[in-house]
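Have a look at the structure below, then the notes.
In this view, the complex is presented without one of its protein chains, the others remaining in place.
Right after this comes subunit A.
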Amino acid sequence: MIEKALKGGRGYWTWVAFLLVVIGLGVTAYARQMTIGLGVTGMGRDISWGVYIAQFTFLVGVAASAVMLVLPYYLHNQKAFSKIVIVGEFLAVSAALMCMLFILADMGRPDRVLNVLLYPSPHSMVFWDVMVLNGYLLLNLVSGWAVLGAERKGVAPAPWVKALIYLSIPWAFSIHTVTAFLFAGLPGRHLWLTAVLAPRFLASAFAAGTAILILLTFVLKRFAKFDAGQEPRLKLAVLSSYAGLANLFFLGTEFFTAFYSNIPAHKHSLQYLFFGFEGHAPLVPFMWFSLITGIISVSVLLSPPLRRKNGALIAACIGLVVSIWIDKGMGLVFGGFVPTPLEAIVDYMPTATEISVTLGIWAIGLLVLTMLLKTAIAVKTQE
């Protein structure tokens, strides 16, 4: 079936070529990192995780959001989603792949990655994360591919496919819960040490991931002449708006607990992120931009007349994705390290090498997504 991804027009190949160039840039930068070491990044003794782990965290959410299509379609028989369930599943595959590449890029000794399987350590949340992420990638790839293959032959999918799809629903929740537990179980990192982190991760994932799915349907309509229709988009917009609202609510509860209790350690990271702390305020404009854009985008998505206008819907979806990307893909990870365990304020600035590797991994994910969706649409439109 994948051969269908090798047939495309000029626009398609220009896009693929562009992605290949970006991948080349990323590979070159990664080669530099492999030669010199992680010292080429902006990370250091105090801020020991940076954009790689932040992208990973954001993308686990994108991967998990496939469930926003799978669950209503398979459990609640929402026929409106029939055309785009596959888009969600393939988005999950490419996002999960990017997650793993980001983890690999962040490792000091990627040559020893198999040690995670050779010495399984159930007390470590990383072990569980590796298990659930790989499982989730396989579940979505196999079930998505099998359903598509059956559709091509004009037959019903094999019965075992249904079982995999049902399994993928709780699995989606598990990947982001475990990812939150990577952070939420560490003593002394007060921004992360909160029981609301896992629910908040799920809420922000379902808001941003669903918004990405809506945007993908517009992209497919514009460039692949594949229209999923207005109905599923509006249904997704409602899901995204409520998830976004829940995310804002959880953020509010974080502020309340930290500032009403007035416990310094609980306040420090939030102060650093939103108001500046001891003269350091590098992320303050980003965090406020994220917060305000988030509130406006969720308001637009909540309003039925506004979300019916394509322009407003697209703008709100972009706004929500950017807002949550800043919050989760920057603030959460960098802010969690400030102040350091020895009460120092250290700022983090990613380097050009680090950003190139990051763009390269995003391009690999987009290339995989492009090829998978090209195949899916070729089957669906019987090209």
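Structure notes:
Here, contacts are C-beta pairs under 8 Å (C-beta built on N, C-alpha and C of every residue); 3 or more make two chains touch, one makes a residue touch a chain; residues count from 1.
One rule holds in what follows: contacts and distances are computed from a predicted model.
When the unshown chain is looked up in UniProt, the name that turns up among "Transport permease protein", "ATP synthase subunit alpha", "ABC transporter ATP-binding protein" or "4Fe-4S dicluster domain-containing protein" is "4Fe-4S dicluster domain-containing protein". Within the complete assembly, A:Leu186 is the residue of A:Leu75, A:Leu186, A:Val219 or A:Ile292 that touches the hidden chain.
Across A:Leu38, A:Met68 or A:Ile175, the residue that sits in touch with the chain not pictured is A:Leu38. Against the chain not shown here, subunit A presents residues 36-39, 43-46, 48-49, 103, 106-110, 112-113, 115-116, 118-119, 121, 123-127, 130, 182-183, 185-189, 265, 336-337, 340-344.
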